[in-house]
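Dropping the structure in here first, questions after.
All protein chains of the complex are present and in place, except for one that has been dropped.
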Amino acid sequence: MKALIDALGPLWGSLAGIGLSLVYMVVVLLTVAFILWFDRKVWAAVQMRKGPNMVGPVGILQSFADFIKFVLKEIVVPSGANKTIFVIAPIITVVTSFLTWAVLPVAPGWVLSDMNVGILYILAVSSLGVYGIIMGGWASNSKYPFLGALRSAAQMVSYEVSIGFVIVCVLLVVGSLNLTDIVNHQKAGIWDWNAFAFIGALMHGGSPAKMGMAFVVGLILFAMSVVFFISALAETNRPPFDLPEAESELVAGYQVEYSATLYLLFMMGEYVNIVFMCAMISILFLGGWNLPWGEVTNPFLGFLVLYVKIWAMFFMFAMVKAIVPRYRYDQLMRIGWKIFLPTTLVCVAIVGAYVAFFGGNA
Amino acid sequence: MNLASVTHDLAFMTPELVIAVGAMLLVLMGAFVSKSAYRAITYLSVVVLLVAGFLGVQHAPDNAQVLFNGSYVVDAFGGFAKLIIALTAACAILLSADYLAERNLEKPEYPVLALLAVLGMYVMVSAHDLLAVYMGVELQSLALYVLAAYARDDRKSSEAGLKYFVLGALSSGILLYGVSLIYGFTGTINFGKLMTIAKDTSNVGLIFGMVFVLSGIAFKMSVAPFHMWTPDVYEGAPTPSTAFFATAPKMAAAILLGRFLFEAFGEVVSQWRDVVSIMAVLSMFVGAIFALQQTNMKRLLAYSSILNMGYAMVAIAAGPVYGPSALLLFTAIYAITSVGMFGVLLSMRDAKGKEITKISGYSGLSKQRPLLSLALTIMFFSITGIPPLLGFFGKFQIFIAAVDGGVMPLALILVIASVISAFYYLRVLKVVWFDEPSVEIVGGLATTKVTVTGVTLMIALLTPFIGLIYTASMAAGHFFK
Partner (left out) sequence: MLQIAAFYILAAVALISAIMVVSAKNPVHSVMFLITIFVTTSGLFVLAGAEYLAMLLIVVYVGAVAVLFLFVVMMLDIDFVELKQGFMRYAPFGALVALVLFAMFVLVASAVVEAKVDPHVLASPTPALDVANNTQAIGRILYTDYILFFQLAGMVLFVAMIGAIVLTLRHKPYVKRQNVGKQVARTRKTGVENTKPKIGEGVSL
């Protein structure tokens, strides 16, 4: 953004920045459209159904048909609802879900805002996302949405904590809050990707003590990537942690009273967040845009690599949804507070000690 | 600063470290050992406090050590205060053991919270910049709020906790507002630097900030215009918590106020003497007159503590030359006597084991529990200031300091307030010695007995050694100037 303003002047630079943001949004939205279809296809395949297959070849245009249907329907606002907040809530969800993409580098040099505190920005904005759900649940003035909103808020706040600690582990190892730096740290190859750094630790050598510690830290990072994946499921209200909208208990949770475009916005925000989480896992743990055998410098190739990784991660999300039964609420809270939080905290301490005494990987 | 200087500074903070680490270990013990560990944790916390208190005296350096870029000071003045704080807090914790166990409140968190409150008091006593002041005050009061609401199923206790919390938060806000004013005008929060700046410039903002900070601390000290929470909180909180509130925190807040005014504004006494004097007069009268109509012993002691903090304010008004040693000696003696009085209060149980807080319930105590009555009498005589007892010397010292420091009117008001207050102390003693017994009074339990005996003996027996304490406190007080 700053580079654009420097190059094109304040007016055209800003406009170009806005245009670039629009391109980002369109790409993300198109991805969401196809990923929705992919989600349903995977789910169907696991259950030996066909899934969507009527609109377009193998149903690939299903999401667009749904989109048109939602937009054309009438928005129903319940009579007892708090109108302003009822309408604002889904907008907040969708806006915050897009905001996070601003600092996400998608290829070498391709990033809207190369912030120093990129990761913190992501944490901050994703914590704003809770408000859409709470406000929506409350403004509906109805029991089920309210309960769903409460559940969801508690769940998202809880899992943000462990996500934060996992990220701190990665930051300590990398030594920067900048996402591009994090990706560049993993450029050598798959053995240097944070998730598999324990292999790299053995390959890099050094004194036995340092090698041993690096190996342990590598293993911790692998564990952290698993914790991050599970927390991401909970953070985005995906099954098996989709308690806010548990249909058997709460009908549809905070979305009960929503219809048409407003519902579409909620849905869209949720899926944008999911795709974002997939991208985050790829960047934090799976080498971002780098190939398993080496660095990528061509932005187009890099973008393609990251895109494939996002889809692969989403495949995992979809499989979990298809295979794992839903958790009970107290179990969810138990995992978050009694297992993830202490584990990640201890891991932060170990990684911190490693960085302090061996100066990290650098 | 680098790691070496941090460790160098930390070496002077052994007492604080002992308390902090002790509290954390005891929490772990409470969490992982079964509920029966409550007693052990209580006694261990007493041990921790005693160790910390003695380390504080023993480790006190020959010269005042200013640590952490001038934000923390370790000296004999603080060492003496820390010893008394640790001692009285240990007594208060001992007093709590049986009381809480009898009411099914025996959770290991109680002594731990008390320990952490003491840590806050240590920081307050040693604070040498406003950030340390604030952190210490917050650490101390946050723990005290919880201790006030500790019997959470009891309406009065919850109310006490809530009231204490809301008003305490307000006072913290006032304190912070003052701190921000001071920082905005001088660019420093360090006492030493403030001293030079205050001397050179007369600055409205600085004085405003000073008064705000003063008010914030006065709130914690429960000095007159900021005293209104005291009786309600004292009455509502569980009695051991009240015993704790009335002793160590009062002393810490008084010492903190003294240090703040003497060390940061000691060169501009005229700027704050009037404010402090007015507070002193007000709290002496509020403490003396409102106490006359109390029927509840806890409320009576609340007003008594307001009164005594008024005396402490007189010592502060005496200025940085004569004030410190008087302040130190008086608050130390007050804290010790006070914990003894609460020990007596906790010993008053009727046949069903319920505590007796009404003054009328004390009637004829001398016929049932002569020793307890004797202890109460000694303590009341001491706090009134009857000559051979310990309390006299504290008051006398303040009187001298006030005369020397040029606040003669305050000295006179102090005498008048003492006479008025003597009336209500003696009224209780009359009920104890000359009225007919109304209810059967069962004595206190083991730890209570130990504490009461200990404190009584201290008051009675230390009198011969008063010279020793005198010298100690004088040395400590002068040392700091």
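Going by the order they are written in, the chains are A and B; count residues from 1 in each one.
Simple rule for what comes next: a residue touches a chain if its C-beta (ideal position, glycine included) is under 8 Å from a C-beta of that chain, and two chains touch if they have at least 3 such contacts.
Here the structure is a predicted model, which is why all the values come from computation and not from measurement.
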Margin query: Among B:Val66, B:Ala97 or B:Leu119, which one touches the chain that has been omitted from the display?
Written below: B:Leu119
Checklist line | Absent-chain contact - pick from A:Tyr121, A:Phe165 or A:Tyr354 | finding: A:Tyr121
Next item on the list: Tell me which residue among A:Trp110, A:Tyr131 or A:Phe315 touches the hidden chain in the full complex.
Entry: A:Tyr131
Note to self: I need the residue numbers on subunit B that touch the omitted chain, in ascending order.
What the structure shows: 1-2, 6, 9, 20, 24, 27, 67-69, 71-72, 107, 109, 112-113, 116, 119-120, 123, 131-132, 135-136, 138-139, 142-143, 145-146, 149-150, 152, 161, 181, 184-188, 197, 201, 203-205, 208
Notebook entry, point to check: Please identify, in ascending order, the residues of subunit A that touch the omitted chain?
Noted result: 10, 14, 82, 85, 115-117, 120-121, 123-125, 127-128, 130-131, 134-135, 138, 146, 150, 153-154, 157, 160, 164, 177, 330-331, 334
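Rule of thumb we're sticking to: only the chains that are shown with their structure count from here on.
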Next item on the list: Could you tell me the distance, in whole angstrom, between the mean C-alpha positions of subunit A and subunit B?
Entry: 53
